[in-house]
Structure formats: structure tokens, C-alpha cells
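A single protein chain has been omitted; all remaining protein chains appear in their positions.
By written order: A, B and C. Residues from 1 in each chain.
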Amino acid sequence: MNTFFHSCEAKRAGSGPLPMLTLPSTIRNNLVAAIGEFVGTFLFLFFAFAGTQVANMSAAAVAASPGSPPDPTTVTFISLCFGLSLMANVWAFYRVTGGLFNPCVSTYTPLHNQTPYDKHETDELDGQVTLALFLVGGLPATRCIAVVIAQLLGGIAAAGVVSGLFPGPLAVNTTLGGNASVVQGLFIEMFLTAELVFVIIMVAVEKHKSTYLAPVAIGVAFTLAELVGVFFTGGSLNPARSLGPAVVNGSFPGYFWIYWVGPALGAILACGFYVLLKWLRWRECNPGQ
Amino acid sequence: MNTFFHSCEAKRAGSGPLPMLTLPSTIRNNLVAAIGEFVGTFLFLFFAFAGTQVANMSAAAVAASPGSPPDPTTVTFISLCFGLSLMANVWAFYRVTGGLFNPCVSTYTPLHNQTPYDKHETDELDGQVTLALFLVGGLPATRCIAVVIAQLLGGIAAAGVVSGLFPGPLAVNTTLGGNASVVQGLFIEMFLTAELVFVIIMVAVEKHKSTYLAPVAIGVAFTLAELVGVFFTGGSLNPARSLGPAVVNGSFPGYFWIYWVGPALGAILACGFYVLLKWLRWRECNPGQ
Amino acid sequence: MNTFFHSCEAKRAGSGPLPMLTLPSTIRNNLVAAIGEFVGTFLFLFFAFAGTQVANMSAAAVAASPGSPPDPTTVTFISLCFGLSLMANVWAFYRVTGGLFNPCVSTYTPLHNQTPYDKHETDELDGQVTLALFLVGGLPATRCIAVVIAQLLGGIAAAGVVSGLFPGPLAVNTTLGGNASVVQGLFIEMFLTAELVFVIIMVAVEKHKSTYLAPVAIGVAFTLAELVGVFFTGGSLNPARSLGPAVVNGSFPGYFWIYWVGPALGAILACGFYVLLKWLRWRECNPGQ
Partner (left out) sequence: MNTFFHSCEAKRAGSGPLPMLTLPSTIRNNLVAAIGEFVGTFLFLFFAFAGTQVANMSAAAVAASPGSPPDPTTVTFISLCFGLSLMANVWAFYRVTGGLFNPCVSTYTPLHNQTPYDKHETDELDGQVTLALFLVGGLPATRCIAVVIAQLLGGIAAAGVVSGLFPGPLAVNTTLGGNASVVQGLFIEMFLTAELVFVIIMVAVEKHKSTYLAPVAIGVAFTLAELVGVFFTGGSLNPARSLGPAVVNGSFPGYFWIYWVGPALGAILACGFYVLLKWLRWRECNPGQ
């Protein structure tokens, strides 16, 4: 955009394909990433939790027992709150931290580059190298750990503030419903996260003409995942989303591990399919892109 | 975008107007197309079926009998799941395979070019020639057959996984409702598919400034078609969408043919109107476009 | 975009600011405009009417009497059908005919230029001159009359096809509801149309960076107008929308004139405010746009 920033970029990052690896990981940079992800995750989950709180105070939700059928109105309301909150806050934060807000997304994405948007002019990173870096741990772990901790703390803070700010007991925990078994819940979380992460990879990490509108695509994919998942598993897709209310309410069901393992498996599944496409050199099959 | 891909394109596809015809149809290219359409159709229908499953477990849907009036809440929920799922997955897959996910779309679109997006800079293909190629069978059939088979298998796989992964019997078959006759159902499917295919042609196949956001327009058109069609025909518009649950449930109604003939007629109708517009040289009527 | 079309434009339209006035109004050009507007208005209203039919067959709508309170679910469903149908079909038709679909819009817009989109590079027309042309009748009336007739016939055709294709009596007429008086209905139609036309002028006729996404803005504004208007007046904003079902059902209420006068007053109000802004030279107040 601006000569200043271009020269700044050249000076700081060099012309190599992975600026993040050559960039000195100063305290300030890690601080911005951690603060940004903390505030961003807080805002994303604050609005998602608060909207869920409204829906779960409705007469239909209060009257529901564990065996009740789903109420499409309540599910739609919750899905809209989660989806629009992710869309708005990713749109606001993507140029600050990438707008990850999710440990299972951030273990993959920061390997590419921190802020996956608005980079048409830069060289495209090689996905296989990047994922390998992730698998062999070739990336400085400091940033990754700082970001994940900030996200988990952001989720706890959001649950705490919603609990205090809105009347009534906090009713936003993720639990199994609709007679879903633990195994079903695990795989539902896996498939839903796989879809979300694959959309993020193809729309935000891969560069093309609509990359700058990736927040819209990500919000749409997340709304969709919530419409499907809210009734059966609570639609977590994100350990930070499940951990917050569990900590504030002190309520950890025995199957709480599925909200960590399911999203992690989903992220790995999406990355695996992406690596397969790379291996098949899918770009060459559609020349002219 | 990138010098490498441009030179790659020039080397592989020549400078002719139909790169696909000169491109060697190698095993790998067909494999990418088939794998991409299989996974894409699977994901599109997995989320659409899973959302429909949630809606059809609701108290209103369970209490409904064949003669019941429509429940706008349930219809909206199902339409959102189908529409957002097509939007998100076309957005993710359009640069891999074109994101067709539908035998009635793919019999038309691949004749133009495999991936109809992001091609402002290439020569525009002549629609009349392309449709003629389709009608006279002048296009290598291998790719077309591979893609259609992949889509049908993707639909069956999606129905199977949803059936196993979510509690309760699979309730996502397309059936006639609201006292619609078979003939009415046939023509409803035809009109709905015609709208969808015409939007795809004008927004994705024709090149203009908003072509790169075609997934949004296609998702909007499909949501609309579902709002209208779900109650009367199930809103199929796609043989792969109807075949999957029918196979998994072993339930083929006597009028099952309308989910093949209706969408096919609709695609032909949309193409026919487009050919008429081409014949009238509509572009010359609005110079300056 | 393309050298051919630019040279074509130069040859046919000259370099004057109003290509439409110098363009020979051949039979073919009028034919394309008329066919395009007929089919476009038909598709827009076919989906809007069909969705309204679904909503008005619901238990809540069937049980409602003229004095019943509004049902937000039904109103939302109808508004989504109208809004998404306008969005999708304007997106598909804007480069063919401008996607007007409404006599009250087309009496204004074609004075500017037929297809108000994708024209960043052309000179901007002077709104005051154009509106004056409209008021003094300085524009060839042939095209205007052909387009309006096509729109009215498109509305009748849509109502007729929906009546035959969907079960049950056609229930999509625009009538006053919620104890709204005729005068209230007239002014509600006026304000709603004024908003829609002003958004069209500022987003589609005025040229700027998001002009190519005007179908989205127009669809949003129309959805909004329907949410407000459906309960009180049926949310017409368009004589073609009201005429179609009235003809098919042979049902013209005594206040049917408000669906012609209200939208016309609204279009004039929006144009008048735009002329005021032009007169105040609003562009100079915000230099750097």
C-alpha cells in the first residue's frame, strides 16, 4: 500500500518465502500477537456466549430436558451468534494477528504466516514444507505457545464476564445432546472442524482474488457447522470455546476430552487432504487459475 | 497471478480458446477432478443432510403427517443448511474442480472450462460452440463420466456417514409433499434447477467483475430455491442429492425419476435461454460493459 | 475489458455521455431489453410468489384473520424469499438489461444508462440533466414502454405459473393488514420504495468501488423493506408485483391504486433528494473520494 511499509517489510523480513522465520521474535511482536489473540478471542466468545445465553433463557430452552427434540429456532439463533461473531471479529483482527481464536486453527495457520490475508503480491508458501515444519517442530514454539495460552485465557475471560454481566446462571457449556454417544460426539466435532479448517486453508491461506473476503467465507462455514453441531455436541470446534464455561461453572463432564481431540483430529484431517491435493499438483490440473 | 503458472499454462494448454480440449487428459488430472468432486460433494451433502436431520428431529417435523401444512421455521433451517453448505464448499473447491457437486450442472459447465472462476484475463469461450460440443458429444467423455460417478458416490457416502454419525433414523429423503402431484413436482424441480443453472452461467461462466464472488451468488440462489422447494419436492435440484439417501435407506418412490429428469430439463432450459441471448448478441445491446 | 467491446462501443455509441441516446434503437436491442426484463421479472417474482405461497400455507397464516397480530416467522420467510430472489436475479441479469424488474425503478434508471453496473471507466452522467430528460420526456419512449410492458407481463406470467404449479389457491396478493388505513398504506409504500430507489441510485447508478456488488446492497435493502412492509401493505414497492396476482385471481381491492401511486411517489422522492444532494455539490464536501 504504502512505501513506508514496503521498505519496512523489505528491511525486516528480507525477501525469503517465510518472513516469520527470519523475523526476530522480539518481545513486542509476541506481545502484540498474545494481546491481539486474547482480546480477539475474548470478543468472539463474549458475543457468542452472550447470544447463547439469550437463546438458552427462552421458554423452549428452559422447558427442554436431555431427551427433548431440537428446537430449530434456538439452534438458528445460537448459530447466527457464533457465525456472525467469528465473521465480524476475524474481519477486525485479521490484520493484527490473523484472527485465529482457536488453538486447533493456530497450530496450523501460523506456520504459513501469521496473518494469512491481503498478500496477493507476495510469493506463495509451499504447503508441504510448512506442514512438515509443523510436524517436525521446525518453527519457533514461543509464538505458538503464547498465542494458544492467550486464546484459552480469552475464552475463560469471556465466560467469566458473560456470567457476571448477564442475569441468570451461565448456560453456555458444550454438552452432548440428542442421544449422541461419546464416539459420535467425537467424530461430529472432527468433521465439523475439518470443514472449517479446510475452508480456512483454501480461502485464506491459499492466495486468490477473494482471499481478502475470507472472513465472510469463514463466518459462513462456521455458521453452517453450528447449525449442524449445536444440538448434538454444542458445536465447539475449539478447545478455548469449551474450556471457558467449563472453568467458570466448574463443570467438566467425563467426555470433556472430545472437545480437545475432536477438533485436533479435524484439523489434521483437513491438513492431510490439503497435502494430498498438493501432492497431486492440483494447480496444474486447472491451468489458467 | 504468478509468472510460473502463466508460463505453465502457456506450455500445457497452448493459446487456443479451449485449453481443456488440448490438455492431455492424463490419469492424474482425472484423478484430481474425481477426488475433488467426490470430497466436495461429500462435504456439501454431509452438512446439508446433517442440518436436515436436525430439522426433521424437531417436534414440529416429527408431528407432521403427509397432509400437514408447511412449517416455515423448519423449511428455513433446511434451506440455510443447503445454501450455506453450497456457498462454503464451492468457495473452498472452485479452484480445485470448479465446485460443481451436481451431475446436471457438470454436464454443462465442464464443457466451458473446468474451473469457471478467476479467469478475467483469458479469452472468453463461445457459448454456442460449447453447447454444440455438448450436444454433439464432441468433448472427451472420460472426464465427464469420472466426475459424475464421483458426485453420485459422494452423495451416497454423505448419506451413509450422516446415517451412522447422528442418532436416529436417516430422515433426509426427497419426497413429494403438500399435495403436489408428480407432474407438479417434475416442473418445480425443473424451474428451480433452471434458476440455479442460469445464475451459475451468468455469474460464474460469463466473466465479469464479480465472477470471483460467484460462490456467494450461487449460495444465495440455492438458498432461495430451497425455501421454495423443500416443502413440495424436498428441493433436490441434483440427482446426487436424491440418490444418496435413497440408496442408504433403500427407499425409492415410484416417482423417483423426477429427481433425474426435472433437474436435467431445468439445466437444458437455462442453457437454451442463454443460447437465445447469445443469438440475440445481448452484449452489443449494452455497450460499455 | 476487451478490445472488441471497447471498439464496438466506440463505433456504436460515440464518445458522448449518453450512449443510449445516440445508439440506434434497433428492433433487436429493444427485443433483448424486453425479453430480458420479461424473463428476469418472471424469475424474480416466480420465486418470490412461490416462497410467499409456502409461508401462506403454514398453520399460522391459515389461522390468521384480518385482525390477527403479525407472525414474525412468516414475515421473515416472505422477506427472505423476496430479498434473495431480487439479489440472485439482479446479479444474473444486470449485464443483460440492468435487472430493473420494476416500472418505478425503470422509469428512472434507463435515463442514466441501461445497465448501471461495471462502468468505472466511463464518464459519469450528470444526474440533473438525466432527471430533467425524464421530466421533459426527452428520452426515446419506445424502449421505456417496451420494458414496462415486459415487466407487467412478467409479473402476470409469474403469478399464473405459480398458481398452476403449486397446490392450493394462489395466496400472494398484496392487501392492507394490521388495521393500516389506505393513506397509511400509500405512504408506507412510498417510504419503502424511496429507500430502495435511493440505495439503487447511490450504489448502482453512482459509480464507485462497490458498484459491481450492487446486487447485494439492493437485495439487502429490499429484504429490509419487506420485513417492514409485508404485514401492513404486503410490501409491494412495484406495480408489476401487485398486478400479477390481482389479474390471475381477478381480485382488485378498491385501494389497488396505492400500489401504483405509492411506489411512484417513492421513486420521485428518492430522485428529488438525490437532485438536492447534486445541487449542494456533495462530492466537493468530501474531496478525496
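The rule is simple: contacts are C-beta pairs under 8 Å (C-beta built on N, C-alpha and C of every residue); 3 or more make two chains touch, one makes a residue touch a chain.
Since this is a predicted model, take the numbers as computed values, not measurements.
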Interface partners of the hidden chain - shown chains only, full complex considered: A, C
Omitted-chain contact residue, chosen from A:74, A:151, A:174 or A:242: A:74
Option from A:29, A:68 or A:175 whose C-beta touches the chain left out: A:29
Residue of C:62, C:145 or C:280 in touch with the missing chain, whole complex considered: C:280
Chain A residues touching the omitted chain (full complex): 1-2, 5, 8-9, 12-13, 19, 23, 28-29, 31-33, 35-36, 39, 43, 46-47, 50-51, 54-55, 57-60, 62, 73-74, 76-77, 80-81, 84-85, 87-89, 91-93, 95-98, 113-115, 118-119, 122, 161, 165-168, 212-213, 215-216, 219
Touch residues of chain C, complete complex, unshown partner: 69-73, 75-76, 120, 124, 178-181, 184, 187-188, 191, 195, 198-199, 202-203, 206-210, 213, 216-217, 220-221, 223-225, 227-228, 231-232, 273, 276-277, 280-289
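In the analysis below, only the chains that are shown with their structure count from here on.
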Pieces of the assembly without chain A, by contact: one piece
Furthest chain, CA centroid comparison against chain C: A
Relative orientation of copies chain A and chain B, as a Cα rotation angle in degrees, nearest 5: 90
Centroid distance [mean C-alpha coordinates] between chain B and chain A, Å: 28
Distance between chain centroids, defined by C-alpha means - chain A, chain C (Å): 40
Chain B residues counted as touching two or more neighbouring chains: 73, 76, 213, 216
